[in-house]
Every structure is written in C-alpha cells, then in structure tokens.
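Only one protein chain is missing; all other protein chains are in place.
All chains are identified by letter, namely A, B and C, in their written order; residue positions are counted from 1 within each chain.
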Amino acid sequence: MAKISLQDIRHSYLSNPRLDVDFALKHIDIVFEDGGAYALLGPSGCGKTTLLGIVSGLVSPTSGRVLFDEDDVTDMDTIHRHIAQVFQFPVIYDTMTVFDNLAFPLRNRKIPETDVSSRVLEVAKMLDLEEGIHRRAASLTVDGKQKISLGRGLVREDVNVMMFDEPLTVIDQNMKWELRSKLKELHQNVRTTMIYVTHDQTEALTFADEVLAFKPVRQLPRLAFVLNMSDSVSRVSR
Amino acid sequence: MISKSVKQSAWFFVIPVVFLVAFNALIPLMTVVNYAFQETFGDNVFFWEGLTWFEQVLNSDRFHDAFLRQIMFTSIILLIEVPLGIAIALSMPRKGPWVSVCLVLMALPLLIPWNVVGAMWNIFALPDIGLLGYSLNAIGIDYNFTQQPISAWITTILMDVWHWTSLVVLLAYAGLTAIPEAYYQAAKIDGASKWAVFKWIQLPKMKRVLTIAILLRFMDSFMIYTELIVLTGGGPGNSTTLLSIDLVKLALGQFDLGPAAAMSLVYFFVVLLICWVFYTLMMKNEQQ
Amino acid sequence: MLDLSWMAWTWPTAGFFIFILLCIVSMGIWEKFSPGGGPRRGVFGIDTTRGDRLFISLLGSIFIFLVWLWAFSTPLWGAVMLSFIWALFVFLRV
Partner (left out) sequence: MNSNRRTAAIPLYRLLVPAIYILFLMLPIYWLLSMSFKTTNEILGGFSFFPRDFTLENYIEIFTDPTWYRGYLNSITYVVINTVISVTFALPAAYAFSRYRFLGDKHLFFWLLTNRMAPPAVFALPFFQLYAAIDLYDTHIAVALAHCLFNIPLAVWILEGFMSGIPKQLDEMAYVDGYSFPRFFVKIFMPAIASGIGVAAFFCFMYSWVEMLLSKTLTSVAAKSIAATMTRTASTAGYELGLLAAAGALTIIPGAIVIYFVRNYIAKGFSLGRV
C-alpha cells in the first residue's frame, strides 16, 4: 500500500505536441492518500482513463512524475507497480474456470499452490463466487464476469491501488446497486486505496470519500484550474 | 449476436440462391451417383452394374494408396500452414503504414490463377533453369522434382505453403486485431508472460477464425488438382498422384467413368463427415 | 424437351433420390404439425434438432453400408438392419 502522487503530469497522444489542445491531460497535480476511496467524475473524453493509465503504467506521461510513497515509478513496468484495475467491459480468460481466473495473477507471480488456493477461496467467498467456482468463466453472466475482474485484483495482497474504469457501464440497473455497495463494503474491509472513474454523479458520491471533478479538455478553463476548483467547490468531503 | 425472430416467409429470400446452387450442385451430383452404378463405353449407353464399382474401389490398392497419399499431404500442409500462419500473424504490425503493405503483398498468391501457380512453381523449381532448382543443385543438394519422388513432394508442399499460408495469416490477423486492448492491459496487470497471453487470450480469441482456416484448408487441399497437374502431373511415377489426379486419370485417361464416380462419392462422403464434425464443433463454440 | 439421357438415370438411383426427398418433405410436414422445439443435448454432447438427427442418420448409414460392403460384400441386408438400428438410436438418444 502506498500514497500515490502525480506531480505536474502532462500527457499527449501525439508524438510531437505543441499546442495546449494537443494534450489530453495538462498539469495534473494530485495526491491519493493511502487507503482513501476516490472518484474521478467527468464526461467521457476528458482524460480520466488516461489518468488511470498513467497510474497503472499502461500509459507513459509526456512529462511529469508518478510517485508511489517516495519512490519515483514513472518508468517502472506495470507488473512491478503492484496495481489492480477493473475495466469498463469485463475482461476474463474465457477458457479458464472461475477458480483459475482468480488464481491467474498469483500463479504468474509464482506463489505456492496451497497459498493460491486458500487466497482464491477467500476472495471467492467475499464476492459470492463460490458457487460454480470450477465452472468455465465464460458461462457466467456479465456481472459475474465483472466480479471476476474485480477478484483478480483482490487476490493479490501487495496491491498499492485498485482502479475502476467505469466498471458498471455494462451491468444492468438492479445489479448496479448491489455491486456498488459490495465495492463500498470491500473498501471498508481491505482498506486498499481505490480510484473510481465514472461519469455518473450518484455513483461517484456513493462510492467515494472524495470526488475529483473533471471538465472536458476542449473547454476552457483548463484542467489545472478545474482541479483547483475541486479543492474548494467540488471536493465533497464526507 | 442478434436475436432472430422466426419467420417462415424468409424462405422466399433464399429460394433464388437455393435454385441456382441446386442447379449447379444437384444435377452433377445426381449424374455422378448414376454413373457410379453403371458401366459405359460412351455414346450415353449405360449398363447397370450395381455395387460392383464401390466394392472394387473399397478393395483396390490404388484407392488405398491415393487415399493415404492424400491424407499425408493434407496433414503435412495443415501442420505447416496453421502454426506458420499464426506465427506470422502474431509478428505483424497492428497499425501503421506497413499493415496495408503486408496485407496486400501477402494476399497476392491467393489471387493468382491456379494453373499459373503450378506453372510458376514449375519454372521456379526446374533443376537446370529454375531459381530454386538451380540454386539447390549449385550448393550441392541433389534435387530434381521431375525425377525424385522426395523432391517432388517437397516442391508440392512448398508450393501449397506458398499459395495458401497467407489465408491462415489473414484469418489469424483478423482474429488478433479484434481483441480489445483491455485484454492485453489486464494481462499486463496480472503479470502474465508472453506465452500466457498467447495461450489464454490470443489463441482462444482466434479459435473461431482458425476453425474456418482449418476447414477451408482441409477442403481445398483434399481437392487440389489444377496446381498439381501443372507442376508434377502426379509424377514421378505415381508419387504425387493425389485424389483428384487419380480420379482424372481413371475417368478421362482410361474412361472408367463408373469406378471414378464411385471413388469420387466415397471421397465426398469422407470429406462431408470430417467437415460436418468440424462445423458442428465450430457452431458449438459460437453458442457459448 | 431437353435430352437428359446423359444423366443416365436408373430406377434404383432415382428411387434413392426420391427417398431422400420424401424424408426431407416429411420432416417438414412433421415439424409443421408437431414442432420438435429447440435442440436437445444427446449422448454425444452435441445439440441436435430433428433435421440434424436425420442428417446424422443418413450420413452414418452411408458409412455403415460402405464398411459392410468392404468387409462382407453383398448382400447388404445386414447393413440395412444396422442402419435402421442406427437411425432409431440417433432419433431417440442423440
């Protein structure tokens, strides 16, 4: 677990950005405290996903630094950052069973099989996935699959931060509520830092201790300003 | 997948196609069935022979040999073309200007008329004036595909790999590009090795297109005729006489229409059975 | 009238095709008056509808006939019996 600081992050998808509009993210300075539950709120296309990518190491920022506690991890591999991420659409390994899906991140890290087994069963219990744990993951409903994506993050004990990229988009209405409260409950139990990206205000407010609001990039004022604003106006402390 | 509604009148949309294909497929098929039970000496005079030809075909060494050669040929080219095609598709760039260049150049062999493919490989492999044959002999390998059965086989297989591997490449490539980026990102986060990504993400996602590839390659290689007759003519001896070549030798060379028809039908049923099994498995996967 | 003598029709082969045609037509009529419903999963672990079962029966029978012919030669009464049992098995269990 760690405190995550983004220092003066800028990012552009162009190879040679010059104008301000070339940047998907401009001048981001945020600190995510250890154990906090944060929500990034904003319309699509405002750079929330990019921000997650920068934290997870899937995207290298054009400039700026990413710190986990005091360590500079800007150029570190995704795998060494010890992060977990749940995507908009459930990502599961179709040909594996539910059990193997959950065990996958542990086995890749060469953890002894006895530990894997106990840890997986524990997480499966937490997520109500025990039933049919040896069935093929492909046979599950979409919310079951999303739980597996979530579970693959939870099984690892060394996770610095768990990130959610609009994870409930494809879940139907009544399951949404259930999964949301599950997440909240999980956060209380495991106390990992969680960052939750959404464009839904209710979702953001119910999940997070702090909400950071983004505005679309194209629109002025710039993000830097928006984040300043977020300190005073839209940072809802609870 | 779209949920489809039941509508029997949709048959009217299909009837023209059914009619046209049936015209081309059923009439010749029926004729071949008729031939298979009769003896003819030309002039549309036929004599009923019953099951003689089938019995003769099933017990003839010639049929067994040609069948074994055909199975061997099809297995070899599948074993080469499928893994090779996957490997090439995996190493191709996913975006950028080189994609189009690669795709167009790779598709080129598929667009060359089959007799030209045969002729091209013939002059490419000729031991005295062909690039391949001359080079091999120049570096001391005794190679002559018109004389040595082994050389003929190697040339035939090389030609088929040249001609058709691109089909597997293009299919596998289409399957690969359809995998959402999130899968690779999730795998990275889960710490998966390259091999694990291939085994658990890429291969399962390519399963469908690979089934199509294997199905098409199986059917077409079982029926290979034009390229082969131009390249080796089935020789030297009978060494590269695969199914179709044998059938033509029988039907046109010796005018043994009946046995040739019976043999075609036996082959047809074997291919039908194998393809049906494949097709059923393919559809089974799709429903999941 | 078209000259179709080149097709070399004989009564036995014509009978064979008429038999196939009748099978398909009667399957259609059967389906219309008593729909077979969705596919079921049989002993081979594959989902089949009635039409699939007809196809499996026919294709299987062809191979029964070929194998019989290869192993025991004519007469084929045994193959007919076996095919009938096979078809029955397919329609009831597969």
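Basically, contacts are C-beta pairs under 8 Å (C-beta built on N, C-alpha and C of every residue); 3 or more make two chains touch, one makes a residue touch a chain.
None of these values were measured; they are calculated from a predicted model.
Chemist: Which candidate, B:Leu58, B:Ile77, B:Ala152 or B:Leu257, sits in contact with the chain we can't see?
Modeler: The missing chain is touched by B:Leu257.
Chemist: Can you list where chain C touches the absent chain?
Modeler: That gives, for chain C, the contact residues 2-4, 6-7, 28, 31-32, 49, 51-52, 55.
Chemist: Extract the touching residues of chain B with respect to the undisplayed chain.
Modeler: Listed in rising order, the touching residues are 1-11, 13-14, 16-18, 20-21, 23-25, 27-29, 31-32, 87-88, 91-93, 98, 100, 102-116, 119-121, 123-124, 128-132, 134, 162, 165-167, 169-171, 173-175, 177-178, 181, 185, 208-209, 212, 216, 219-220, 222-223, 225-226, 243-245, 247-248, 251-252, 257, 260-261, 263-264, 267-268, 271-272, 275-276, 279, 283.
To be clear about the criterion, only the chains that are shown with their structure count from here on.
Chemist: Need the CA-centroid distance for the pair chain A / chain B, whole Å please.
Modeler: 48
Chemist: Report the inter-chain centroid distance for chain A and chain C in whole angstrom, where each centroid is the mean of the CA atoms.
Modeler: Measuring from centre to centre gives 58 Å for this pair.
Chemist: Per the centroid of Cα atoms for each chain, what is the distance between chain B and chain C, given in Å?
Modeler: Using C-alpha averages as centres, the distance is 28 Å.
Chemist: Under the touch definition given earlier, write down the residues of chain A that touch chain B in their complex.
Modeler: My answer: residues 56, 58, 78-79, 83-85, 87-89, 91, 93-96, 104-105, 108-109, 136, 138-139, 149, 152-153.
Chemist: Along chain C, where are the residues that touch chain B in the complex?
Modeler: Residues 5-10, 12-13, 16-17, 46-47, 55, 59, 62-63, 66, 69-70, 73-74, 76.
Chemist: Touching residues of chain B toward chain C in the complex: what are they?
Modeler: So the residues of chain B in touch with chain C come to 27, 30-31, 33-35, 37-38, 40, 44, 46, 48, 50-51, 54-55, 58-59, 266, 269, 272-273, 276, 280, 284, 287.
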